[in-house]
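Every protein chain except one is present and positioned as in the full complex.
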Amino acid sequence: MSEQSLKQDIGTEYALELRGVTKQFGALNALTDITMSIRPGERRAVLGSNGAGKTTLFNCITGDFPPTSGSVMFFGEDVTAFPAHERIRRGLRRTYQISLLFDGLTVRDNVYLACRGVSRGRFSMRRANGDDALMHAAENLIDIVHLDDVREATVSDLSYGQQRQLEIALALAGAPRLVLLDEPAAGLSPSERKDLVSILGRLPTHMGYVIIEHDMDVALRVADRVTMMHNGKIFKDGAPEEIENDPEVQALYLGGGHD
Amino acid sequence: MRAFWKRHPIWSAILVAASFVLLWLIFAIWPPELVAVIGKKKVFVNALLNGITLGALYFLVASGFTLIFGLMRNVNLAHGSLYLLGGYIGYEVATLTGSWLLAFPAAFLSIACLGLVLQVLVFRHLDGQDLQQTLITIGISIVLADLMLWVWGGDFYQILAPEMLSGPVETFIQTGVKRSTGAPIFLKYPAVRLAILLAAVVIGLGMWLILNRTRIGMYVRAGVDDREMLSASGVRVQLVFICVFAFGAGLAGMAGVVGGTFQSMAPGEDTRFLLSSLVVVIVGGMGSIPGAALGALLVGLAEQFGSVYMPTYAVVLTFLIMVLVLAFRPQGLMGKG
Partner (left out) sequence: MAQSETVSATDATKARKSELGRKLATVPANVWFVAIILLLVPTFTGDFVQYQVFGWSFVLGLISLSLMFLAGYGGMVSLVQMTVAAVAGYCVAIFGTSGVAEISMGWPWYLSVIAAILIATLFCVATGALAVRTEGIYTIMITLAIASAFFYFTRQNYTIFNGFTGFNGVLPPHLFGIDWRSPTAFYYLSLFWAAAGYFAVVYVSRTPFGLALQGVRDNPRRMAALGYSVNAHRIAAYAFAGVLAAVGGILLTWSNGQISPGTAAVGPVIDILVIAVIGGINTPIGPFIGALIYVVLRTYALDFLVALNLSGERFKLLVGLGFLIIVYWSPDGVCGLWNKFAPKLRLKRKENASTEGKTDV
């Protein structure tokens, strides 16, 4: 599977390509004519103030709701008309800004569900036992996001930071080719942030991600390239240093101070 | 309207063509070949008028249902019971006072009060628990059905229309020519049904005006679109809820008097009208008043034409409309996507 996908990756120039993506809610233009492309394995940060349209952009990419116009290409395939689950099965993943977890289930069951979702046997009528390959995969993911102490705990009993880590685990299930991370660091303590940066840093290099982040320090450390959004449009696009030193960006974003 | 024409030119063309055919069918004298194929014109026009008046009654019942549903996400499965209870109360008032007209406000007010009590005592405490609210309405309908059976028994009741509305009137629709004299024959139709049609149209327009031209109407529409926005905007949501619930319930009660006049009341009518409301609202679009009008018209026509032209499969016709709408436009014809 991974070999095959690598071959495919080589065949296409971009992991993700947006062409003129526009999203309207009634009279409101949440996104206007977004065109951007992300290479396989690229790590991109998306910055912007509240209401800049970052999460809406993610929703249009994953198909949580479709764009009003424009198209979304994923590894050279036009997925604009695809339902969300079809995009996920092709290797796209996402996390949510406000954790969307299964509160009544254990950490292990949550991750197991995620692993099942991108493999065969989603309708399996056989209970999983200990030597199920997917169960192993789930256990591995739990280790990767440092939740091994609480694998049996129910999600509602986890701390906020642990829930955020579980969000990431769910997005890493299977063989992701591009992961969209929606403010994974929001609300985390400084030590938890450090943990997050190290988790991201240790991801395999062929796995690209797009991260929405308010914290400039985190964003600049984990991304190769930065996109600034403002009022539903792309405002600036460039290497982290360029963006950091851009006077317009500073006036618009950094000048407002960190939150 | 113009936007619809622009977006769906083919559908618009079909609709225009269909309306011309319909107008021709109503006003022309049918050639014998046509009569040979689909029967007498009188049967057709009667089915058409019956369908429209039945649709008017369905609209009266369903518009309250759809309003309550749209605003509170409460599938009020006791709506049919409110209809039947309104009819019984109207009957009692009409026989006591001898005034048919008095039955309407009496039924409206008493059922509106019942709705108000239900909203304040029960539903307000379960705000946001859609399923529990709906289950409670099931319980209420079971209890009300049995209480009504207790009080009024299993007999048929009919409310008598006043003298001036009791006979048939001659309409302007010509059904044929008298063979002996050559004078045109005009269709005769029960006056009371026409009066009800008129009343339904007036009530429908009134509701539309209130919803679109008044402040409370604006709140209600805002609430149908986005409940959180309504509560966030500082409007006293509970008050709006109470008003709408009472109004919707009262409308059902008043429709009971209408139904009791040109049909009859008996146990089981409550579920019948609940079901027709469900189908009307599913077809027309949940929470939409114009949708309820369109759905009611379609269902009324389907039932009447079905029972005239394909008696054993009449239900299937209504059902087919519902299935087609669900399959191709699950939000209903006028519902928002």
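Structure notes:
Lettered A and B in written order, each chain numbered from 1.
Please note the rule applied: contacts are C-beta pairs under 8 Å (C-beta built on N, C-alpha and C of every residue); 3 or more make two chains touch, one makes a residue touch a chain.
Nothing here was measured: the structure is a model prediction, and the numbers come from that model.
Interface note: of A:Arg94, A:Arg164, A:Arg177 or A:His230, the residue touching the hidden chain in the full complex is A:Arg94.
Screening B:Gln132, B:Gln158, B:Thr171 or B:Ser264 against the full complex identifies B:Gln132 as the residue touching the chain left out.
Although one chain is not displayed, chain A still touches it through residues 62-64, 83-85, 88-89, 93-94, 96, 100-105, 109, 112-114, 116-118, 121-128, 170, 173-174. Hidden from this view is one chain, which touches chain B at 73, 75, 77, 122, 130-132, 134-136, 138-140, 142-143, 145-147, 149-150, 271, 275, 278-279, 281-282, 286, 311-316, 318-319, 322-323, 326-327, 330-331.
Keep this in mind: only the chains that are shown with their structure count from here on.
Measuring from the averaged C-alpha position of chain A to that of chain B gives a distance of 49 Å.
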